[in-house]
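Below is one structure, written out as structure tokens, with a few remarks after it.
Complex shown without one protein chain; remaining protein chains in place.
Lettered A and B in written order, each chain numbered from 1.
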Amino acid sequence: MAVPIQHKSPAARAVQAWFNPLKRSAGFLAFVLMRITGIGLVVYLLIHMVVIGNLLRGPAGWDSLIQTMKSPWVLALDVVLIAGILIHMLNGLRVTIIGLGFGTQSHKGIFWTLMAVAVLLLAYSAWLVFTK
Amino acid sequence: MTNNGFFGPKKTITLKVLRYKPGAIDPPRYDTFRVEANAVTTVLDALEEIKATQDSSLLYRHSCHPASCGTCGMRVNGREQLGCVARLLEQGSDVVVVEPLASAPLIADLVVDMTPFAERFAPAGMRLVRESEFNPEAETPVGVETFTRYEDCIECNICLSACPVANTNPAFIGPAGLAAAYRALVTGERSPAEVFAYVDHDDGVWRCHSAMECSAVCPSNVDPGHKIMALRRELVTYKVKRFFKRG
Partner (left out) sequence: MRSIEEKRRSGIWIWQAVTGVLLVILLSLHMIVHHFVVEGGLRTYEQVLAYIGNPLVVVIEIVFLIVVTFHAMLGVRAILFDLPLTERQKTLVTRALTAVGLVVGAWGIFLALWLFRMARMA
């Protein structure tokens, strides 16, 4: 009998699948979104901690920094951040609830409902960011 | 192959089949075959015709044909299906890509090594054969109609292939094994202590991220994702109770 060769699909290809919801169902899309927003938010947390360190430079340093933060491009990034937070937060609640064995049969409906809520909250937040 | 006008007009479908033979076709490549398909032609029908008339070296596994043995699991256009019930004209394209299941070692062409699957499944404590099958007078457990019968699992390995975690972490017990563990728990086949010892670690029940793709692709309505979540609830309850008892 021929010895089967341990031929595994390359690890890189398997890791790519974490970020590819094509041909998959809503739960997988939720998993992909959770992973992308999660990584993004960790990166943001680290950047945020460095940026607020500028407060140590006193009023002059901080207030000039805030002026650059008011450019429309940075405000647009703020909206991206809020989108990430909303998706991750609402999805996280869903994962917690179904992760405890509740509502698993309707997890797709819960997902789309929460994402609709996320879109509404995002629209409201974007309006606040650009007008207030 | 079914050759009956009753099943609608025939259409030529191109199959791109992954080929791999250790030492001969290595690295793997895709071979292209053309087959005539009507509304009821399945992927397995097509593979059998290819083997009979175009390339006798094509390797794939199959047994029963009506989706009850779980032998012909494969990825058709990127989605795990049983070849015997996956209809060729329902795959959404004229070019259909056929690949072996992921997260299992490839042996040749569409044949994968099922050993890792069995290793995760059997130790969970699920009997692979029901005792009642040998005992016509066996009584059905109370409440059996309220849960999806885990015995519906046909051990096809499709859930593991669709699981994003099992594909990157071979140590993960995976959907079928965890679902089997839950089943062993609720039937009393195994004690909670035994079941939790098997699943309560980083490569066990906690590794699942609830993508629920296992349940989406399961051809036998076992709904492993639901079972993993239920198992986690049992374990969380157990841990919380123990925490407060101690405190």
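Criterion: a contact is a pair of C-beta atoms (placed from the backbone, for glycine too) under 8 Å apart; a residue touches a chain by one contact, two chains touch by 3 or more.
Only a predicted model underlies this, so the values are computations on that prediction, with no experimental measurement involved.
Checked against the full complex, the candidates B:Ile25, B:Leu59 or B:Val236 give a single residue touching the omitted chain, namely B:Val236. From the options B:Asn77, B:Asn169 or B:Thr187, the residue with contact to the chain not on display is B:Asn169. The missing chain lies against chain B, touching residues 123-125, 164-165, 168-172, 190, 194-195, 197-198, 200-204, 206-207, 209, 232, 235-236, 239. Where chain A meets the chain that is not shown, the touching residues are 11, 15, 18, 35, 38-39, 41-42, 45-46, 49, 52-53, 55-56, 58-59, 62-63, 66, 82, 85, 89, 92-93, 95-96, 99-100, 128-129, 132.
In this text, only the chains that are shown with their structure count from here on.
Work out the mean CA point of chain A and of chain B, and you get 31 Å between them.
Residue ranges of chain A in contact with chain B, taken from their complex: 2, 4-9, 11, 14-15, 17-18, 22-25, 27-28, 30-31, 34-35, 95, 98-102, 104-105, 107. Note for the complex: chain B touches chain A at residues 20, 22, 26, 28, 77-79, 102-103, 105-108, 113, 162, 164, 167-168, 209-213, 215-216, 225-226, 229-234, 236.
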